[in-house]
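All protein chains but one are shown in place.
Take a look at subunit A:
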Amino acid sequence: MSTSIDAKLALNRKSGGRVVAAMVIWVVLLFVPFWLPMIGGYTDLATRALIYAIAASGLNLLLGYTGGLSFGHAAYFGLGAYGAGLCLIHIAPSVPLAILGGTVLGGIAGILVGPMAMKRKGIYFAMITIAFGQMFYFIAVRWNSLTGGEDGLTGFSRVPLHIGGEAIKLGPERFYYLVLVLFALVMAIIWQILRSPLGHSFVAVRENTTRLRFLGVAVDKQIWVAFAISTFIVALAGTLNALLTGFASPDNLGWQLSGSFVVICVLGGMRSFWGPFLGAVIFIVAQDYLSSVTQNWMSFIGLIFVLAVLFFPQGLLGFIKGRGR
């Protein structure tokens, strides 16, 4: 009897600790434009970290929670970026429309590719997703007239937001807060999904697909839903990235970025809600630093991959949790 009360207390203490940790994260994020320049950073770096955190959190819904090994998610990131740019150039100069347009483009591509990729599972699924990613890459590179080919899509910018007749210019700080709001929204959506029966069924797919099949669950449909949701979220991140940099490049769809998203999830911890966020912060800061000090930064990024796999397979949060146990 007493042990169970102790366990409950421990559980409460633990979840209390989690709430405090989450609050600290949000407060820190809220004041980034104030403290980051003081320690030598710049706001756009934090914005990029948040964008990658959105993408990695979206991917992790599939990768970490449903167990789908997708190595081609940069395709949807890139489609979001190109979609946003094309919306701004050809439809209307409106940031919300660009975000919506790019997200829908990437998400629909994900809905279409999902069933084809899911014809196979496991290691084979990974190969197929890589290959589909390459398909979109070559479409972007070769469809010169629409996409600008190898040079990427340029000629658009963050136009001011119009709210209640007033034009609000999106400077680095305001754009950071826009991204932060969307990040909070995405995290809230993922949190709700994971708490819902749908989210539980995702985890069940990961843990025991065969058993779920025998229980009469349409497993393929579950994976498809996870795949589609994750591509929508990754595409949203892609649109924000295009708005941040002012252009969409074929690299946004490339295999290296796909791999980077996966390693971000592994680095932070695939089984943790905050893991992808933490991984994204580490990865972006490391990338920014390495590319400023060495020409061979690609080797070092590759080294991060290798070391993360060999010594940190549980990720940073998994490591911390493992020690606390």
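Throughout what follows, contacts are C-beta pairs under 8 Å (C-beta built on N, C-alpha and C of every residue); 3 or more make two chains touch, one makes a residue touch a chain; residues count from 1.
Heads up, the rule we're going with is that contacts and distances are computed from a predicted model.
*Asks:* UniProt name of the unshown chain, from "Cytochrome c oxidase subunit 4", "Membrane protein", "5-oxoprolinase subunit PxpB" or "ABC transporter amide-urea permease"?
*Replies:* The UniProt record for the chain left out of view names it "ABC transporter amide-urea permease".
*Asks:* Which candidate, A:Arg18, A:His90 or A:Lys119, sits in contact with the chain we can't see?
*Replies:* Checking each option in A:Arg18, A:His90 or A:Lys119, the one touching the absent chain turns out to be A:Lys119.
*Asks:* Looking at the full complex, which residue from A:Gly16, A:Gly155, A:Gly171 or A:Pro313 touches the chain that isn't shown here?
*Replies:* Looking across A:Gly16, A:Gly155, A:Gly171 or A:Pro313, the contact with the absent chain belongs to A:Pro313.
*Asks:* Using the touch definition from the top, which of A:Val24, A:Leu215 or A:Met298 touches the missing chain?
*Replies:* A:Met298
*Asks:* Considering the whole complex, which of A:Gly152, A:Gly259, A:Gly275 or A:Gly318 touches the chain not shown?
*Replies:* A:Gly259
*Asks:* At which residues does subunit A meet the chain that is not included here?
*Replies:* Missing-chain contacts on subunit A: residues 63, 69, 71, 116-117, 119-124, 126-128, 130-132, 134-135, 138-139, 141-143, 255-256, 259, 262-263, 266, 295-296, 298-299, 301-306, 308-310, 313.
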